[in-house]
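Missing here: one protein chain of the complex. Every other protein chain is in place.
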Amino acid sequence: MAQALSDLKVLEYAQGITGPWCGKLLGDYGAEVIKVEDPGIGDKARRMEPFAGDVPHPERSGLFLYLNTNKLGVTLNLKTATGQRLFQELIRQADVLIDNNGVGAMDKLGLGWKTLKKVNPRLIMATITPFGLTGPWKKYKGGNLVNLHASGQGFMTPGQVEDPESHPPLKTAGHQADFMAGLTAAICTLTAVFASRLGNGKGERLDISEHEALAFQWARDIAMYSWDKTIPKRTKAGLAMTSGLVPCKDGFFYLHLRDARHWDTYVKLMGNPAWAKEERFKDDLSRGKNYSELEPLMMEWTMRHSKDEIYHLMQGEKVATMPLFTVPEVVNYRQMEERGFFTAIKHPMAGVAKYPGAPFKMSATPWKIRRPAPTLGQHNQEVLCGRLGCKKENLPKLRATGII
Amino acid sequence: MKRLPLEGIRVADFTRIQAGPQAQAWMAHLGAEVIRIESHTAADTLRQMRGAAGEDRTLNRAPGFYAFSFGKKSCNLNLRHPRAVELAKGIIKTCDVVAENYAPGAMERLGLDYQSLRKIKPNLIMLSTSGLGQTGPDAGYAAYAATIHALSGFSSLTGYPGEERPPALMAMMWSDALTATTGAFALLAALHYRKRTGQGQHIDLSMNEATVDFLPEPFLDYTMNGRVRGFVGNRDEAAAPHGVYRCQGEDKWVAIAVSDDQEWQAFCRATGHSEWASDPRFADAYSRWHHQEELDVLVTQWTKKHIPQEVTEVLQRAGVAAAPSANIVDFLADPQLRARNFFMEVEQPPIGKGTAAVVPWKLGPKPDGVRKAGPNMGEHNHYVFHDILGLSEEEIEKLIKDQVIY
Partner (left out) sequence: MAKGALSGLTVLEYAQGIPGPYCARMLGSLGAEVIKVEDPAGGDMARTWGPFPDHNPHPDQSGLFIYLNLNKKGISLSFKTATGRRLFKELAQQVDFLIESTPPSFLPRRGLGYTALRKLNPQLIMTSITPFGQTGPYRDWKADDLVSTHIGGLGYAFSGPVTDPEAVPPLKVGGHQADFATAVTATIDTLAALNERRLSGQGSHVDFGAMEALAAVRKGELAAYSFEGTVTSRTQTILRRTTGLLKCRDGFVQMHGTTEREWQGLVAAMARPELLQDERFKNENLRSENWGVLKPIIEEWTAPRTKHEAARTMQAAHLAFAPINTPPEVLASEQLAARGFFVEVNQPGLGRLKLPGAPFKLSATPWQAPLPAPTLGQHNQEILCGRLGLPKGELPGLRAAGVI
């Protein structure tokens, strides 16, 4: 079956999460992605957790292996003249370059936009930086934690807490900021490809700021503050009880109550206990105010039921309640299994493992793992000899001189 | 003005709340004509949020709704009425994309599922967004961002180290945001393919799956090593100091991330604490990580004396990553976002002037996106039913009276 982006040729000189996630999204939907790494140590994600079997090894980082499926891996030392020359040859054959090496990094190597657009006038160069290529913060360092908090997401996580002093603004799990920047870059890249093929075929430079990619997600807060002067609170006091996590027999479930009907349904499922009719629990606001008294009463019923039971009972009544799953529960969740979400991938060094799979399913042009992530320089011969016409016998020399 | 990339693309947008509308907001920013198809029988929850609008029942005063609808059009169709479904099909015939986020099965019951629609519009691209996907035993279950945070494992991993009770994660609709953004990517990929081959297709986007895709590390730690991770708070797996520190001012905080030994040395110099640099407990990243609680106490002693902006400036000048943990007020004053013209003033009838964000990138000399006002309920009924579908004024009048256009 054809893939949506199989006519795109992408060159990726990027490491960590932002750029490689952009490259993976394009590659998993069909683009050919050639990943260029520095010889010797390669992408820094190779040094990030988790490692298969807890054995730290550049070919065993689960994060790296996840982020680099379907890519061809070559090594090039772009500080050398020959490395730069070979890179330019690759640029000549590419539609897209993904770069997240920092403001001015490519220029310093003599491979900045001004040079590359001459090498390939069709090139779309997507540069992802923490704060953008312009502005007073352009030289500021970022990264997942700093970008997440700078953009406001951290401040609103985890939401309302009892004591804001002991509960600082919180980072969400993993590297959400980095992933959002990479996804935004993928959108921007496809937009530019679309525009270029509609128009005169000329390439362009995409200046993608992680800060803005995150900030863009707060459209609603921006609007609500800007028109209504609504400032989201970090303290619980005085809020209505609409929804929340409730303890049950084997963990927690998320009780989502959009309106009075939902509360009535929930009360009915609990067997219409007498306390539910009391004045102190009569509406959202009262329930919020008296939540510390309400929770133990609800728990008389919830603690006798598992989160799975409550999940299916409530959903049967069209109430959007869901269990709080741990990671193993997600992996073994029947819905995910049925949809074949987790995908077993075999890698020569890391063995077989299940990886999170397609972010969406396309009926005509599927998501596909054509090959596992490359080992460092795995495709040097295929790319440098096959595409650029280097002689096979010269590869050891290129290695010994530190070029590949 | 040069044309926007998606000019000429028309979207029939049946989506509601955030995960769906936000994806179509991307499309509108990029130049597509997005027509929201709404009904008074089930108005978007976000339209019903009162805020400062009080009890105004016109559904046109909620800024939260406009946030995901700038530049879109709105027409009304009461899809419980068969005639309305026929009209919807008429609109879809003229569209390139249909987007919906009803519970799986709902569009089919209306006869508006992909298999039916492709018969009237063979190269149609349809994006169906749902909590758990279009297939599988639990496909029809109702979901919101907060419930998906729980179901996807995200809540079990986001929290304060040492605490047992997971936070509810209600204030940030992250799962909606990332699903919407993923949806925009999916549509662009499908449009790219259609331009090449003329073929449309159906996209099945699950919030739960898109959310897991953004969080592979703990899943791989489990599938590779059998480990179940807990809360790490603001900490990093290896770097320290790495956290959010209390500053001067009410509920003011700064995020600091020292990523290597060189930055640590710079950090000690910049804060005037050279004695920390020579402390063997903090000699390298590994030692610092093992002593991060002691370290955090020391760092806080310093940050507490300054406002977040001062800390940020001092540290960034020394080459250390730091930024205020911005609340909405700080955020709208952010000098970097201002300098890059990230915000744009919008005149939004009937609620007046306010601020909106433009697209999060700069695309050389071309226009980066549009920010026109969002639509009032049914504002474009005449455009849609008369200009596009060619109905007469009388017909439209009657359909409104019959609550078909409603």
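We call the chains A and B, going by the order they appear; numbering starts again at 1 in every chain.
The rule we apply is simple: a contact is a pair of C-beta atoms (placed from the backbone, for glycine too) under 8 Å apart; a residue touches a chain by one contact, two chains touch by 3 or more.
Since this is a predicted model, take the numbers as computed values, not measurements.
In the complete complex, the hidden chain is touched by one of A:164, A:247, A:288 or A:402, namely A:402.
In the complete complex, the residue from B:135, B:265 or B:287 that touches the missing chain is B:287. Across B:86, B:163 or B:260, the single residue that touches the chain missing here is B:260.
Mapped onto chain A, the footprint of the missing chain covers residues 39-41, 47-51, 54-58, 375-377, 380-381, 392-400, 402, 404.
Mapped onto chain B, contacts with the missing chain fall at residues 237-239, 260-261, 280, 283-287, 289.
FYI, only the chains that are shown with their structure count from here on.
Centroid to centroid, with C-alpha atoms defining each point, chain A and chain B lie 13 Å apart.
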